[in-house]
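With one protein chain withheld, the remaining protein chains of the complex are depicted in position.
Labels A and B are assigned to the chains in the order they are written; within every chain, residues are numbered from 1.
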Amino acid sequence: MKLLFEKSKPGTGNQYIPACDTPEYALDASFLREEEAALPEISENDLSRHYSALEKRSYGVNDGFYPLGSCTMKYNPKINEAAAALEGFTDIHPLQPADTVSGCRKVLDMTKQYLCTITGMDAMTLAPAAGAHGEFTGMMLIRKYHEMRGDMKRRKVIVPDSSHGTNPATGTMNGMKVVSIPSTPEGYVDLEKLRQAVDDETAGLMLTNPNTLGLFDRNICEITKIVHEAGGLCYYDGANMNPIMGIVRPGDMGFDCIHLNLHKTFSTPHGGGGPGAGAVGCKQFLAEYLPWDLEETENSCGKVRSYHGSFLVIVKALAYILSLGKEGIPASAAASVLNANYFKALLSEKYTMANPGFCMHEFVMTLEKEHKEHGFSALDIAKGLLDNGIHPPTMYFPLIVHEALMAEPTETESRQTLEEAAKIFLDLYDEAMKDPESMQHRPQSTVIGRPDEVLAARKPVLRWKKEEKDEG
Amino acid sequence: MNSPAELKYSATHEWIREDGDTCLIGITDYAQDQLGSLVFVNLPMEGDELTAGEAFCDVESVKAVSDVIAPVSGTVTEVNEELADAPEKLNEDPYGAWICRVENCSFDHELMDAEAYAAFCEKEHE
Partner (left out) sequence: MGSYLSMNDSDKRIMLEKTGVSSVMDLYRDVPKDLILDKPLDLPEGKAEMQVARIMRQLAGENRVFGTVFRGAGAYRHYIPAIVDEVASKETLLTAYTPYQAEISQGVLQSIFEYQTMICELTGMDVSNASVYDGASAAAEAAAMCRDRKRNKILVSETVNPEVITVMRTYSWASDGQIVTVPASGGVTDLQKLCEAVDKDTAAVCLQNPNYLGCLEDLRAAADIIHEKGAKLIAYVNPIAQAILKTPYECGADIAVGEGQPLGLPLAYGGPYLGFMACRQEMMRRLPGRIVGQTVDPQGREAYVLTLQAREQHIRREKASSNICSNEALCALRAAVYMAAMGREGMRQVAKQCVSKAHYLQQKLEEAGFARKYGQEFFHEFVTTCPYDADEVMKILAGNDILGGLVLSQHEILWCATEMNTKEETDRMVSLLKEALG
(Lines give C-alpha, C1' and ligand atoms only; values in the text may rest on other atoms or scores of the structure.)
Protein backbone atom coordinates (compact mmCIF):
# COMPACT_ATOMS: atom_id res chain seq x y z
CA MET A 1 0.00 0.00 0.00
CA LYS A 2 1.25 3.44 -0.93
CA LEU A 3 2.71 5.66 1.74
CA LEU A 4 1.21 9.06 2.56
CA PHE A 5 4.22 10.63 0.89
CA GLU A 6 3.56 8.77 -2.32
CA LYS A 7 -0.01 10.05 -2.32
CA SER A 8 1.15 13.60 -1.75
CA LYS A 9 0.55 16.15 -4.50
CA PRO A 10 2.09 19.65 -4.48
CA GLY A 11 -0.39 22.40 -3.78
CA THR A 12 -2.97 20.14 -2.16
CA GLY A 13 -4.02 21.00 1.36
CA ASN A 14 -6.80 21.73 3.76
CA GLN A 15 -7.93 24.93 5.41
CA TYR A 16 -8.02 24.44 9.16
CA ILE A 17 -6.99 27.86 10.43
CA PRO A 18 -8.10 31.27 9.21
CA ALA A 19 -5.72 33.88 7.86
CA CYS A 20 -3.65 35.67 10.45
CA ASP A 21 -5.54 38.62 11.98
CA THR A 22 -2.49 40.28 13.52
CA PRO A 23 0.36 41.99 11.68
CA GLU A 24 2.81 39.50 10.29
CA TYR A 25 6.11 39.31 12.11
CA ALA A 26 9.02 37.83 10.23
CA LEU A 27 11.85 36.21 12.13
CA ASP A 28 15.35 36.96 10.93
CA ALA A 29 16.32 34.57 8.16
CA SER A 30 19.30 33.33 10.17
CA PHE A 31 16.88 31.47 12.45
CA LEU A 32 14.98 29.81 9.63
CA ARG A 33 15.45 26.37 8.15
CA GLU A 34 17.09 26.19 4.78
CA GLU A 35 15.01 23.40 3.37
CA GLU A 36 11.28 23.00 3.97
CA ALA A 37 10.10 19.90 5.79
CA ALA A 38 8.72 17.58 3.12
CA LEU A 39 5.46 16.86 4.91
CA PRO A 40 2.61 15.34 2.91
CA GLU A 41 0.24 17.48 0.86
CA ILE A 42 -3.00 15.60 0.72
CA SER A 43 -6.73 16.30 0.75
CA GLU A 44 -8.74 15.32 3.80
CA ASN A 45 -10.74 12.80 1.80
CA ASP A 46 -7.61 10.98 0.65
CA LEU A 47 -6.18 11.19 4.15
CA SER A 48 -9.32 9.75 5.67
CA ARG A 49 -9.27 6.84 3.21
CA HIS A 50 -5.60 6.27 3.86
CA TYR A 51 -6.20 5.66 7.54
CA SER A 52 -9.31 3.59 6.91
CA ALA A 53 -7.13 1.38 4.75
CA LEU A 54 -4.47 1.21 7.46
CA GLU A 55 -7.11 0.26 9.98
CA LYS A 56 -8.19 -2.64 7.75
CA ARG A 57 -4.58 -3.81 7.64
CA SER A 58 -4.45 -4.04 11.43
CA TYR A 59 -5.95 -6.26 14.11
CA GLY A 60 -7.40 -5.14 17.42
CA VAL A 61 -9.32 -6.66 20.30
CA ASN A 62 -12.53 -5.62 18.58
CA ASP A 63 -11.62 -7.73 15.53
CA GLY A 64 -11.39 -11.05 17.28
CA PHE A 65 -9.74 -13.36 19.76
CA TYR A 66 -6.40 -11.97 21.03
CA PRO A 67 -4.92 -14.48 23.51
CA LEU A 68 -1.55 -12.73 23.68
CA GLY A 69 -0.01 -14.05 26.89
CA SER A 70 1.21 -11.56 29.46
CA CYS A 71 -0.61 -8.70 27.71
CA THR A 72 -4.15 -9.13 29.08
CA MET A 73 -5.97 -8.17 25.90
CA LYS A 74 -9.39 -7.83 27.45
CA TYR A 75 -12.30 -5.89 26.01
CA ASN A 76 -11.87 -2.11 26.22
CA PRO A 77 -15.22 -0.71 27.37
CA LYS A 78 -16.56 2.19 25.35
CA ILE A 79 -17.65 4.22 28.36
CA ASN A 80 -13.97 4.57 29.24
CA GLU A 81 -13.35 6.29 25.92
CA ALA A 82 -16.41 8.51 26.30
CA ALA A 83 -15.24 9.61 29.75
CA ALA A 84 -11.75 10.42 28.53
CA ALA A 85 -13.16 12.49 25.67
CA LEU A 86 -15.00 14.91 27.98
CA GLU A 87 -13.88 18.47 27.37
CA GLY A 88 -13.53 18.98 31.12
CA PHE A 89 -10.64 16.52 30.97
CA THR A 90 -9.14 17.06 27.53
CA ASP A 91 -8.96 20.86 27.61
CA ILE A 92 -7.23 21.32 30.95
CA HIS A 93 -3.73 22.77 30.94
CA PRO A 94 -1.37 20.80 33.22
CA LEU A 95 -0.24 24.04 34.90
CA GLN A 96 -3.68 25.46 35.68
CA PRO A 97 -4.28 26.90 39.18
CA ALA A 98 -5.29 24.35 41.81
CA ASP A 99 -8.80 25.74 42.26
CA THR A 100 -9.59 25.11 38.57
CA VAL A 101 -8.58 21.44 38.45
CA SER A 102 -10.32 19.92 41.44
CA GLY A 103 -12.04 17.38 39.17
CA CYS A 104 -8.69 16.17 37.83
CA ARG A 105 -7.27 15.94 41.33
CA LYS A 106 -10.29 13.90 42.43
CA VAL A 107 -9.79 11.52 39.51
CA LEU A 108 -6.19 11.00 40.60
CA ASP A 109 -7.03 10.67 44.30
CA MET A 110 -9.91 8.25 43.79
CA THR A 111 -7.84 6.08 41.46
CA LYS A 112 -4.95 6.00 43.91
CA GLN A 113 -7.20 5.08 46.77
CA TYR A 114 -8.94 2.27 44.88
CA LEU A 115 -5.66 0.87 43.60
CA CYS A 116 -4.21 0.89 47.12
CA THR A 117 -7.22 -1.08 48.27
CA ILE A 118 -6.91 -3.59 45.43
CA THR A 119 -3.19 -4.16 45.95
CA GLY A 120 -2.87 -3.85 49.71
CA MET A 121 -0.51 -0.92 49.47
CA ASP A 122 -0.52 2.30 51.49
CA ALA A 123 0.53 4.87 48.93
CA MET A 124 0.44 5.19 45.16
CA THR A 125 1.81 7.33 42.35
CA LEU A 126 0.18 7.55 38.95
CA ALA A 127 3.11 9.32 37.30
CA PRO A 128 4.72 6.43 35.39
CA ALA A 129 3.65 6.21 31.77
CA ALA A 130 3.92 2.45 31.33
CA GLY A 131 4.68 -0.80 33.11
CA ALA A 132 8.41 -0.65 32.49
CA HIS A 133 8.37 2.97 33.59
CA GLY A 134 6.65 1.82 36.78
CA GLU A 135 9.33 -0.80 37.36
CA PHE A 136 11.96 1.88 36.97
CA THR A 137 10.14 4.05 39.51
CA GLY A 138 9.54 1.23 41.98
CA MET A 139 13.13 0.07 41.96
CA MET A 140 14.22 3.65 42.56
CA LEU A 141 12.20 3.64 45.77
CA ILE A 142 14.00 0.51 46.88
CA ARG A 143 17.38 1.95 46.06
CA LYS A 144 16.54 5.20 47.80
CA TYR A 145 15.37 3.31 50.90
CA HIS A 146 18.72 1.57 51.31
CA GLU A 147 20.68 4.73 50.60
CA MET A 148 18.70 6.78 53.10
CA ARG A 149 19.64 4.20 55.72
CA GLY A 150 23.26 4.57 54.76
CA ASP A 151 23.33 1.02 53.43
CA MET A 152 25.15 1.94 50.25
CA LYS A 153 26.39 -1.49 49.29
CA ARG A 154 22.96 -2.93 48.50
CA ARG A 155 23.23 -2.89 44.75
CA LYS A 156 22.15 -6.38 43.75
CA VAL A 157 18.74 -7.20 42.44
CA ILE A 158 17.58 -10.79 42.16
CA VAL A 159 15.51 -11.74 39.15
CA PRO A 160 14.27 -15.24 38.27
CA ASP A 161 15.25 -16.50 34.82
CA SER A 162 11.55 -16.75 33.93
CA SER A 163 11.06 -12.99 34.31
CA HIS A 164 10.00 -10.40 31.76
CA GLY A 165 13.02 -8.79 30.06
CA THR A 166 12.06 -5.46 31.55
CA ASN A 167 13.01 -6.67 35.07
CA PRO A 168 16.74 -7.15 34.47
CA ALA A 169 16.83 -4.06 32.22
CA THR A 170 15.20 -2.07 35.03
CA GLY A 171 17.83 -3.26 37.48
CA THR A 172 20.56 -2.00 35.19
CA MET A 173 18.82 1.36 34.71
CA ASN A 174 18.91 1.70 38.47
CA GLY A 175 22.62 1.10 38.65
CA MET A 176 22.17 -2.39 40.07
CA LYS A 177 23.88 -5.65 39.38
CA VAL A 178 21.35 -8.18 38.19
CA VAL A 179 21.55 -11.66 39.69
CA SER A 180 19.51 -14.15 37.73
CA ILE A 181 18.38 -17.25 39.63
CA PRO A 182 17.14 -20.40 37.94
CA SER A 183 13.58 -21.56 38.43
CA THR A 184 12.53 -25.04 39.45
CA PRO A 185 11.43 -27.27 36.57
CA GLU A 186 7.85 -26.23 37.36
CA GLY A 187 8.76 -22.59 36.99
CA TYR A 188 8.64 -21.67 40.66
CA VAL A 189 11.28 -19.74 42.54
CA ASP A 190 13.92 -22.20 43.72
CA LEU A 191 14.02 -21.47 47.46
CA GLU A 192 17.46 -22.97 47.92
CA LYS A 193 18.89 -20.91 45.07
CA LEU A 194 17.22 -17.83 46.48
CA ARG A 195 18.71 -18.42 49.93
CA GLN A 196 22.13 -18.78 48.34
CA ALA A 197 21.67 -15.62 46.29
CA VAL A 198 20.68 -13.20 49.04
CA ASP A 199 23.31 -11.47 51.14
CA ASP A 200 24.09 -8.08 52.61
CA GLU A 201 24.42 -6.61 49.13
CA THR A 202 20.91 -7.57 48.11
CA ALA A 203 18.75 -4.55 47.37
CA GLY A 204 15.73 -6.62 46.53
CA LEU A 205 13.89 -9.20 44.49
CA MET A 206 11.72 -8.52 41.44
CA LEU A 207 8.99 -11.06 40.94
CA THR A 208 5.75 -11.52 39.16
CA ASN A 209 3.18 -13.75 40.84
CA PRO A 210 1.41 -15.51 39.17
CA ASN A 211 4.66 -16.11 37.31
CA THR A 212 5.23 -16.08 33.57
CA LEU A 213 4.12 -19.72 33.36
CA GLY A 214 0.76 -18.68 34.76
CA LEU A 215 1.37 -20.36 38.13
CA PHE A 216 0.81 -18.89 41.55
CA ASP A 217 3.92 -19.53 43.62
CA ARG A 218 2.65 -21.31 46.71
CA ASN A 219 5.87 -20.46 48.56
CA ILE A 220 5.29 -16.78 48.07
CA CYS A 221 5.35 -15.89 51.78
CA GLU A 222 8.53 -17.88 52.30
CA ILE A 223 10.11 -16.13 49.32
CA THR A 224 9.41 -12.63 50.57
CA LYS A 225 10.51 -13.69 54.06
CA ILE A 226 13.90 -14.91 52.80
CA VAL A 227 14.49 -11.59 51.05
CA HIS A 228 13.35 -9.54 54.03
CA GLU A 229 15.50 -11.48 56.45
CA ALA A 230 18.50 -10.71 54.30
CA GLY A 231 17.61 -7.02 54.50
CA GLY A 232 16.26 -6.73 50.95
CA LEU A 233 12.89 -5.52 49.74
CA CYS A 234 10.39 -7.24 47.47
CA TYR A 235 9.12 -5.72 44.24
CA TYR A 236 5.95 -7.02 42.63
CA ASP A 237 5.71 -6.85 38.84
CA GLY A 238 1.99 -6.38 38.34
CA ALA A 239 1.88 -7.56 34.74
CA ASN A 240 -0.02 -10.63 35.93
CA MET A 241 -2.35 -8.93 38.41
CA ASN A 242 -5.52 -9.70 36.46
CA PRO A 243 -6.33 -13.16 37.88
CA ILE A 244 -5.87 -12.15 41.51
CA MET A 245 -7.44 -8.71 41.80
CA GLY A 246 -10.00 -8.74 44.56
CA ILE A 247 -8.95 -12.26 45.60
CA VAL A 248 -5.47 -11.91 47.03
CA ARG A 249 -3.25 -8.86 47.43
CA PRO A 250 0.47 -8.42 46.77
CA GLY A 251 0.61 -6.34 49.96
CA ASP A 252 -0.47 -9.39 51.95
CA MET A 253 2.08 -11.63 50.24
CA GLY A 254 4.91 -9.55 51.65
CA PHE A 255 5.64 -7.24 48.76
CA ASP A 256 6.83 -3.75 49.61
CA CYS A 257 6.37 -2.10 46.28
CA ILE A 258 4.46 -2.88 43.09
CA HIS A 259 3.50 -1.59 39.71
CA LEU A 260 0.24 -2.11 37.87
CA ASN A 261 -0.33 -1.91 34.15
CA LEU A 262 -3.54 0.07 33.85
CA HIS A 263 -3.54 -0.83 30.15
CA LYS A 264 -3.67 -4.52 30.97
CA THR A 265 -5.53 -5.18 34.19
CA PHE A 266 -7.69 -2.07 34.14
CA SER A 267 -8.93 -2.31 30.57
CA THR A 268 -7.46 0.80 28.99
CA PRO A 269 -6.68 0.15 25.32
CA HIS A 270 -3.13 -0.53 24.15
CA GLY A 271 -3.32 1.86 21.21
CA GLY A 272 -0.99 -0.21 19.03
CA GLY A 273 1.80 0.03 21.63
CA GLY A 274 0.78 2.87 23.93
CA PRO A 275 -0.03 5.10 25.70
CA GLY A 276 -0.19 3.04 28.83
CA ALA A 277 -0.02 3.95 32.47
CA GLY A 278 1.97 2.24 35.20
CA ALA A 279 0.76 3.05 38.68
CA VAL A 280 3.30 2.33 41.42
CA GLY A 281 2.21 1.50 44.93
CA CYS A 282 4.22 0.98 48.08
CA LYS A 283 4.02 0.38 51.79
CA GLN A 284 4.03 3.38 54.08
CA PHE A 285 7.76 3.23 54.88
CA LEU A 286 8.57 3.86 51.20
CA ALA A 287 5.93 6.52 50.59
CA GLU A 288 8.23 9.47 51.21
CA TYR A 289 10.41 8.39 48.27
CA LEU A 290 7.60 8.37 45.70
CA PRO A 291 7.88 10.83 42.80
CA TRP A 292 6.53 14.23 43.64
CA ASP A 293 3.73 15.83 41.66
CA LEU A 294 2.55 19.29 42.61
CA GLU A 295 5.30 20.20 45.02
CA GLU A 296 8.79 18.88 45.43
CA THR A 297 9.17 16.82 48.59
CA GLU A 298 12.39 16.38 50.46
CA ASN A 299 13.12 12.67 50.16
CA SER A 300 11.38 12.04 46.87
CA CYS A 301 13.29 10.16 44.17
CA GLY A 302 12.30 12.97 41.76
CA LYS A 303 10.06 12.82 38.72
CA VAL A 304 9.94 10.18 36.00
CA ARG A 305 7.90 12.19 33.51
CA SER A 306 6.47 15.66 33.21
CA TYR A 307 3.27 16.81 34.91
CA HIS A 308 0.81 14.29 36.36
CA GLY A 309 1.15 11.07 34.37
CA SER A 310 -0.97 9.70 31.52
CA PHE A 311 -4.03 11.49 32.83
CA LEU A 312 -6.61 10.42 30.22
CA VAL A 313 -5.50 6.80 30.59
CA ILE A 314 -6.09 7.11 34.33
CA VAL A 315 -9.59 8.48 33.63
CA LYS A 316 -10.34 5.32 31.63
CA ALA A 317 -9.06 3.05 34.40
CA LEU A 318 -11.17 4.88 36.96
CA ALA A 319 -14.29 4.47 34.83
CA TYR A 320 -13.54 0.74 34.71
CA ILE A 321 -13.05 0.38 38.45
CA LEU A 322 -16.30 2.27 39.06
CA SER A 323 -18.14 0.00 36.63
CA LEU A 324 -16.87 -3.24 38.15
CA GLY A 325 -16.87 -2.23 41.78
CA LYS A 326 -16.20 -4.50 44.72
CA GLU A 327 -18.09 -7.47 43.23
CA GLY A 328 -17.07 -7.08 39.62
CA ILE A 329 -13.35 -6.98 40.27
CA PRO A 330 -12.99 -10.43 41.88
CA ALA A 331 -15.63 -11.80 39.52
CA SER A 332 -13.54 -10.69 36.54
CA ALA A 333 -10.40 -12.17 38.04
CA ALA A 334 -12.10 -15.49 38.66
CA ALA A 335 -13.58 -15.55 35.16
CA SER A 336 -10.14 -14.95 33.67
CA VAL A 337 -8.88 -18.01 35.55
CA LEU A 338 -11.82 -20.15 34.54
CA ASN A 339 -11.47 -19.11 30.91
CA ALA A 340 -7.77 -19.91 30.92
CA ASN A 341 -8.29 -23.32 32.48
CA TYR A 342 -11.11 -24.18 30.13
CA PHE A 343 -9.07 -23.14 27.12
CA LYS A 344 -6.12 -25.07 28.46
CA ALA A 345 -8.25 -28.16 28.94
CA LEU A 346 -9.52 -27.91 25.35
CA LEU A 347 -6.04 -27.48 23.88
CA SER A 348 -4.53 -30.21 26.05
CA GLU A 349 -6.13 -32.70 23.72
CA LYS A 350 -3.18 -32.21 21.38
CA TYR A 351 -0.81 -29.59 22.67
CA THR A 352 1.82 -30.34 25.29
CA MET A 353 1.58 -28.02 28.25
CA ALA A 354 4.76 -26.76 29.90
CA ASN A 355 2.98 -27.46 33.19
CA PRO A 356 0.16 -29.92 33.67
CA GLY A 357 -2.60 -29.10 36.11
CA PHE A 358 -4.39 -25.86 36.77
CA CYS A 359 -3.16 -22.44 35.83
CA MET A 360 -4.09 -18.90 36.70
CA HIS A 361 -4.90 -16.48 33.86
CA GLU A 362 -2.49 -17.91 31.30
CA PHE A 363 -0.64 -21.07 30.39
CA VAL A 364 2.33 -22.05 28.27
CA MET A 365 2.43 -24.73 25.61
CA THR A 366 5.64 -26.20 24.28
CA LEU A 367 6.20 -27.46 20.75
CA GLU A 368 9.71 -28.66 21.46
CA LYS A 369 8.90 -32.26 20.64
CA GLU A 370 7.04 -31.39 17.47
CA HIS A 371 9.88 -29.16 16.40
CA LYS A 372 12.45 -31.91 16.85
CA GLU A 373 10.43 -34.84 15.61
CA HIS A 374 8.05 -33.38 13.08
CA GLY A 375 9.72 -30.22 11.87
CA PHE A 376 7.18 -27.54 12.72
CA SER A 377 7.64 -24.86 15.29
CA ALA A 378 5.75 -22.56 17.62
CA LEU A 379 6.25 -19.86 15.01
CA ASP A 380 4.60 -22.02 12.35
CA ILE A 381 1.52 -22.56 14.50
CA ALA A 382 1.37 -18.85 15.29
CA LYS A 383 1.57 -17.94 11.62
CA GLY A 384 -1.09 -20.52 10.80
CA LEU A 385 -3.42 -18.90 13.31
CA LEU A 386 -3.13 -15.65 11.39
CA ASP A 387 -4.84 -17.34 8.45
CA ASN A 388 -7.73 -18.15 10.75
CA GLY A 389 -8.43 -14.69 12.12
CA ILE A 390 -6.88 -15.27 15.53
CA HIS A 391 -4.07 -13.26 17.04
CA PRO A 392 -1.44 -15.80 18.09
CA PRO A 393 -0.33 -16.32 21.67
CA THR A 394 2.95 -14.79 22.79
CA MET A 395 5.76 -16.71 21.09
CA TYR A 396 9.06 -17.88 22.55
CA PHE A 397 8.40 -16.58 26.03
CA PRO A 398 9.16 -17.31 28.81
CA LEU A 399 12.71 -18.11 27.77
CA ILE A 400 12.89 -21.15 30.05
CA VAL A 401 10.38 -23.06 27.90
CA HIS A 402 11.50 -24.10 24.43
CA GLU A 403 9.19 -23.49 21.47
CA ALA A 404 6.78 -21.75 23.81
CA LEU A 405 3.33 -20.39 23.04
CA MET A 406 1.82 -18.49 25.94
CA ALA A 407 -1.94 -18.00 25.85
CA GLU A 408 -4.03 -15.63 27.95
CA PRO A 409 -7.67 -15.59 26.88
CA THR A 410 -8.86 -13.03 29.50
CA GLU A 411 -12.26 -12.98 31.16
CA THR A 412 -14.14 -11.10 28.48
CA GLU A 413 -14.11 -13.95 25.96
CA SER A 414 -17.15 -16.19 25.78
CA ARG A 415 -17.14 -19.97 26.03
CA GLN A 416 -18.21 -20.07 22.40
CA THR A 417 -15.23 -17.99 21.29
CA LEU A 418 -12.88 -20.25 23.23
CA GLU A 419 -14.39 -23.37 21.69
CA GLU A 420 -14.20 -22.00 18.17
CA ALA A 421 -10.62 -20.93 18.75
CA ALA A 422 -9.69 -24.28 20.27
CA LYS A 423 -11.03 -26.05 17.20
CA ILE A 424 -8.82 -23.89 15.02
CA PHE A 425 -5.78 -24.59 17.19
CA LEU A 426 -6.44 -28.34 17.12
CA ASP A 427 -7.13 -28.50 13.38
CA LEU A 428 -3.99 -26.54 12.74
CA TYR A 429 -2.03 -29.01 14.83
CA ASP A 430 -3.29 -31.89 12.70
CA GLU A 431 -2.51 -30.00 9.56
CA ALA A 432 1.02 -29.33 10.76
CA MET A 433 1.57 -32.98 11.67
CA LYS A 434 0.38 -34.02 8.22
CA ASP A 435 2.30 -31.46 6.21
CA PRO A 436 4.84 -29.62 8.34
CA GLU A 437 6.59 -28.20 5.30
CA SER A 438 3.53 -26.25 4.16
CA MET A 439 3.39 -24.53 7.53
CA GLN A 440 6.50 -22.59 6.68
CA HIS A 441 4.54 -20.76 4.01
CA ARG A 442 1.84 -19.55 6.38
CA PRO A 443 0.20 -17.14 6.55
CA GLN A 444 -1.28 -17.11 3.07
CA SER A 445 -4.38 -14.97 3.46
CA THR A 446 -2.89 -11.89 5.07
CA VAL A 447 -1.92 -8.75 3.16
CA ILE A 448 1.72 -9.83 3.30
CA GLY A 449 3.49 -13.11 3.97
CA ARG A 450 6.29 -13.50 6.51
CA PRO A 451 8.44 -10.40 6.19
CA ASP A 452 12.19 -10.67 5.77
CA GLU A 453 13.34 -9.59 9.21
CA VAL A 454 16.98 -10.36 8.51
CA LEU A 455 17.01 -7.92 5.61
CA ALA A 456 15.20 -5.32 7.74
CA ALA A 457 17.89 -5.54 10.43
CA ARG A 458 20.91 -5.84 8.16
CA LYS A 459 20.00 -2.99 5.86
CA PRO A 460 17.70 -0.79 7.94
CA VAL A 461 15.28 1.40 5.99
CA LEU A 462 13.65 3.43 8.74
CA ARG A 463 12.08 6.28 6.82
CA TRP A 464 10.76 7.07 3.37
CA LYS A 465 13.00 9.02 1.05
CA LYS A 466 12.04 10.66 -2.19
CA GLU A 467 15.28 10.22 -4.09
CA GLU A 468 15.47 6.49 -3.66
CA LYS A 469 11.94 6.06 -4.90
CA ASP A 470 12.60 8.09 -8.00
CA GLU A 471 15.72 6.17 -8.87
CA GLY A 472 14.12 2.85 -8.08
CA MET B 1 30.57 -28.65 10.37
CA ASN B 2 33.85 -27.45 9.05
CA SER B 3 36.76 -26.81 11.44
CA PRO B 4 40.13 -26.11 9.76
CA ALA B 5 43.07 -28.04 11.17
CA GLU B 6 45.43 -25.08 11.55
CA LEU B 7 43.19 -23.24 14.02
CA LYS B 8 42.61 -23.54 17.74
CA TYR B 9 39.17 -23.47 19.28
CA SER B 10 37.49 -22.50 22.53
CA ALA B 11 34.61 -24.24 24.25
CA THR B 12 32.54 -21.11 23.65
CA HIS B 13 32.98 -21.51 19.87
CA GLU B 14 35.60 -18.94 18.95
CA TRP B 15 38.57 -19.74 16.76
CA ILE B 16 42.15 -18.41 16.96
CA ARG B 17 44.57 -18.20 14.08
CA GLU B 18 48.19 -17.55 15.01
CA ASP B 19 49.68 -15.09 12.56
CA GLY B 20 53.27 -14.23 13.40
CA ASP B 21 53.31 -12.40 16.71
CA THR B 22 49.60 -11.76 16.61
CA CYS B 23 46.38 -13.75 16.58
CA LEU B 24 43.16 -13.38 14.64
CA ILE B 25 39.90 -14.20 16.40
CA GLY B 26 36.53 -15.15 14.95
CA ILE B 27 33.51 -17.32 15.57
CA THR B 28 33.27 -20.89 14.34
CA ASP B 29 31.12 -22.42 11.65
CA TYR B 30 29.20 -24.25 14.37
CA ALA B 31 28.58 -20.97 16.22
CA GLN B 32 27.29 -19.13 13.16
CA ASP B 33 25.02 -22.05 12.33
CA GLN B 34 23.54 -22.08 15.82
CA LEU B 35 23.09 -18.31 15.88
CA GLY B 36 21.37 -18.12 12.50
CA SER B 37 21.50 -15.11 10.20
CA LEU B 38 23.55 -12.44 11.89
CA VAL B 39 22.44 -8.86 11.43
CA PHE B 40 24.92 -6.83 13.44
CA VAL B 41 28.29 -7.11 15.14
CA ASN B 42 29.11 -4.91 18.09
CA LEU B 43 32.82 -4.77 17.31
CA PRO B 44 35.55 -4.19 19.88
CA MET B 45 37.74 -1.11 19.54
CA GLU B 46 41.42 -0.86 18.80
CA GLY B 47 43.28 -0.75 22.07
CA ASP B 48 40.73 -2.85 23.99
CA GLU B 49 42.33 -5.22 26.45
CA LEU B 50 40.92 -8.72 26.17
CA THR B 51 40.78 -11.11 29.10
CA ALA B 52 40.43 -14.76 28.25
CA GLY B 53 37.00 -16.00 29.27
CA GLU B 54 35.34 -12.60 29.20
CA ALA B 55 33.03 -11.12 26.57
CA PHE B 56 34.68 -8.61 24.25
CA CYS B 57 32.06 -8.20 21.52
CA ASP B 58 28.54 -9.31 20.74
CA VAL B 59 26.72 -10.48 17.69
CA GLU B 60 23.05 -9.96 16.97
CA SER B 61 20.61 -12.10 15.09
CA VAL B 62 17.03 -10.90 14.60
CA LYS B 63 15.81 -12.31 17.89
CA ALA B 64 18.94 -12.84 19.96
CA VAL B 65 22.16 -11.28 21.02
CA SER B 66 25.15 -13.39 22.00
CA ASP B 67 28.43 -12.51 23.62
CA VAL B 68 31.66 -13.41 21.91
CA ILE B 69 34.10 -14.60 24.58
CA ALA B 70 37.80 -13.85 24.31
CA PRO B 71 39.66 -17.14 23.85
CA VAL B 72 42.97 -15.48 24.70
CA SER B 73 44.11 -12.43 26.63
CA GLY B 74 45.80 -9.61 24.77
CA THR B 75 45.43 -6.19 23.17
CA VAL B 76 43.30 -5.48 20.11
CA THR B 77 45.45 -3.96 17.36
CA GLU B 78 43.07 -4.17 14.44
CA VAL B 79 39.34 -4.57 13.96
CA ASN B 80 37.65 -5.99 10.87
CA GLU B 81 35.53 -2.92 10.19
CA GLU B 82 34.09 -4.59 7.11
CA LEU B 83 31.81 -6.58 9.43
CA ALA B 84 30.08 -3.41 10.59
CA ASP B 85 28.42 -3.13 7.19
CA ALA B 86 28.43 -6.77 6.25
CA PRO B 87 27.68 -8.95 9.29
CA GLU B 88 26.52 -11.67 6.87
CA LYS B 89 30.21 -12.42 6.20
CA LEU B 90 30.25 -14.21 9.57
CA ASN B 91 27.62 -16.59 8.23
CA GLU B 92 29.02 -16.94 4.74
CA ASP B 93 32.71 -17.32 5.56
CA PRO B 94 33.18 -17.83 9.29
CA TYR B 95 36.89 -18.62 9.06
CA GLY B 96 37.64 -15.77 6.70
CA ALA B 97 35.60 -13.20 8.59
CA TRP B 98 37.94 -12.52 11.49
CA ILE B 99 36.67 -10.09 14.10
CA CYS B 100 39.89 -8.64 15.46
CA ARG B 101 43.64 -9.02 15.60
CA VAL B 102 45.27 -9.32 19.02
CA GLU B 103 48.87 -8.86 20.10
CA ASN B 104 50.73 -9.92 23.25
CA CYS B 105 48.49 -12.95 23.38
CA SER B 106 48.64 -15.11 26.42
CA PHE B 107 47.07 -18.49 26.06
CA ASP B 108 45.91 -18.84 29.63
CA HIS B 109 42.69 -20.56 28.67
CA GLU B 110 42.35 -24.12 27.59
CA LEU B 111 41.91 -24.44 23.83
CA MET B 112 41.15 -27.37 21.56
CA ASP B 113 42.60 -28.52 18.27
CA ALA B 114 40.32 -29.12 15.31
CA GLU B 115 39.75 -32.75 16.04
CA ALA B 116 38.88 -32.22 19.70
CA TYR B 117 36.64 -29.31 18.77
CA ALA B 118 34.75 -31.33 16.16
CA ALA B 119 34.10 -34.01 18.78
CA PHE B 120 33.09 -31.34 21.27
CA CYS B 121 30.49 -29.90 18.86
CA GLU B 122 29.21 -33.37 18.06
CA LYS B 123 28.60 -33.93 21.74
CA GLU B 124 27.07 -30.54 22.34
CA HIS B 125 24.69 -31.04 19.46
CA GLU B 126 23.19 -34.09 21.13
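The rule we apply is simple: a contact is a pair of C-beta atoms (placed from the backbone, for glycine too) under 8 Å apart; a residue touches a chain by one contact, two chains touch by 3 or more.
Small disclaimer: the values here were computed from a predicted structure and weren't measured.
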Visible contact partners (per top-of-document touch definition) of the missing chain: A, B
Contact residue for the chain not shown (choose from A:Gly231, A:Pro275, A:Gly375 or A:Pro436): A:Pro275
Contact partner of the left-out chain, one of A:Thr125, A:Asn242, A:Ser332 or A:Ser377: A:Ser332
Missing-chain contacts mapped onto chain B: 39-40, 60-65
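By definition in this document, only the chains that are shown with their structure count from here on.
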Chain centre separation (chain A, chain B; CA means) in Å: 37
Chain B partner contacts - residues on chain A that touch it in the complex: 396, 453-454, 457-458
Chain A-facing residues of chain B, complex: 37, 39-40, 60, 62-63, 87-88
